[in-house]
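With one protein chain removed, the remaining protein chains of the complex are shown where they sit.
Letters are used for the chains, namely A, B and C, taken in the order the chains are written, and counting of residues starts over at 1 for each.
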């Protein structure tokens, strides 16, 4: 069966060059990078080189990169680490309602331990109101943490402007750029960000490695106390193979980004336009243009997302749902709800996120396959009148509970 | 040049079977284990299977295993996670002076945030006084965290007895078993431990993966907030390849431990006896028998450890020093100092830690090479009188500072 | 995630549709969970002669809908009322834990349809 992978925001395939770059450290070069003997020497060099590559991608200094095990760790390190180190300066943190669970989780945790957290709204296109942000700032605000690009809708926030606002108020600014890095050029110097998270497995490195940029002079309390690794900011024996892989992935991102962006944007637009032409009652979730080039999030009204995904899966197409049905909870996407998308539409959303491995044939296959699936599911849906080809009038009694 | 690796407590080579087990997840099976489509299915299965294997090695339930990125993360999760969840019950924690920096670091951090930490002494052989432990317990004690086996000396603590004491007092007990797992049989049911840390790269899995056993019913606050992974106890996309590798390593440990232990103990004893026979003024650091089978820590009096290691390295022998010269600080080993080993001897310690890859030839090569090295270094040492073949009498003025 | 049996009912759902001039119709659901089921029954004497469903919902919702129609066809009302959401889930060989609470409303829809029939009938 054909296999078409359109879920690159969830994770990416390891790039063959990245695989080759990590291989030695899973074989002969297994030494501990802290060892002074022969076994530690090449692993240490590999880490140094990876750090240079990551720093080059972000345009920062090697001393400003901390390697972590995943984007979630990076987000937690940045947010909790700053919150704690700045606790005597204030206890107010500003974030948004549409952050990734790692950021939301860290912020909600801090809210329980005496911090005051403001969760900013977004509009129906998923955009922020910068005036709202400015109004939220108080004399106690110590940290603004706002994502670079949303993982579900692809919407890009105006990080440069937020950075300027933060700077004016002398507030530290962290951005979760897990979905931005590798997809659009990011220069931390130009952006006025103090901390930035990226994750390896979203940029063709394997799972298990990520990084945080921490601007020189910004002090944060470690999340993982222990050895002297990462300049005492993250204990634990370094994941040499993973770090070497991340370095290579950063190098490739820098090298190929311009070209890949062209390729991926064209395919994404082809998919988006193709589906919207062929299928009625499709809603675009997110902003039409201020979006990372690989992502399109569509709600197919009257049908539920997971059913669509299962049907797509049976045809070999991997996509994912804004509906978190897929991920251990039944509540619809907090991102779409924050945008004011109605419950049923939020449940009917599908996120297609493209990657460097996709071809025009892949896209055409999906454009070919999906209309029939949607039609069949609609014919089964009590919300849709097949005869009238429009929403059906129904009333129902509430049953079942999403909280468990 | 011959390459002899005797630093398996620092890290181990990836076992070929482990490498094979992880490979698919770095290639075609790259999907996110949380995805419902084809790409996520085998990765999910791999994680489930790895969890079963880890649980089997420790004799616990799969729901009691949390995968983490390294032993240090595991220690931090266990210690901070319990401290925080039990904060309302009390603020006292008991540990020892000879723990790994991950445990010491987490405890010292907690001490700064309102916890009261007792650091227990050890005797000259590195052993604990259980009466001292009992006396240290107060009504506010919420956690005892004591390592299974010391990474520098190999000394094994009486975990079963400590577990009984903890249980009697209704105090949670965590053990950092990073150096115990895979070297000696560990059955968490029999040991009365509530939490236990292990690390992949000490048992022939790659760096970047580890696990914590958390007894059913024991609640802890996550270190990494985020998604629903690991039953909401550790956010972040799972390192599938690493986890599959750890599973395989656990399976192999269970399968081969008895045989490997015989092999490794014999070699370790051959090394220890051979060196002590051939070289005068050698001190064994640690307990002669209550020790993990692969470790021997020796001080070669009148010479400094790093010099010995560099000389060994030039002959292809990888070992490490109790002296932390090797790891970013110049202070001598906190473990040896806690045991009352004099400064100069602490600086002259060398840890040999054997692994499954070692042969009798390796050992004989070291027994052959080291005496000449020690003799040469002693001839250069102002602390040793070559003529008298004993300690020289010297006085010196203090200069230089270790604090930086 | 889903068992083969669930996937079978999901991909080949039985008794999809609406019965015209149905004797009873039950529509239940919870938009927060993303599941809405509409079940219509044809009843003759005391026996469910025909049953059809339309469902907006995830894989589990569709499979349970399909399964309940299979279970109930030809049963009398007492037997039908004895069918619970658990019976349906069991008949499917179990559902994933996260789907056990919600998405498993098919029996509720059935009961609502029977109630509807009884209400009309009582008049």
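Going forward, a residue touches a chain if its C-beta (ideal position, glycine included) is under 8 Å from a C-beta of that chain, and two chains touch if they have at least 3 such contacts.
None of the values given here were measured: they were computed from a predicted structure.
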item	value
Among B:139, B:289 or B:395, residue touching the chain not depicted	B:395
Hidden partner chain, touching residue among B:307, B:320 or B:358	B:307
Which residue of A:4, A:36, A:178 or A:275 touches the chain not shown here	A:36
Contact footprint on chain B, counting only the chain that is left out	302-307, 310-311, 314, 323, 325, 328-332, 343-344, 346-347, 379-383, 394-402, 404
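By definition in this document, only the chains that are shown with their structure count from here on.
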item	value
Chain centre separation in whole Å, for chain C relative to chain B (CA means)	57
Distance from the mean Cα position of chain C to that of chain A, given in whole angstrom	38
For chain B, residues contacting two or more additional chains	36
Residue list for chain C, restricted to those that touch at least two other chains	none
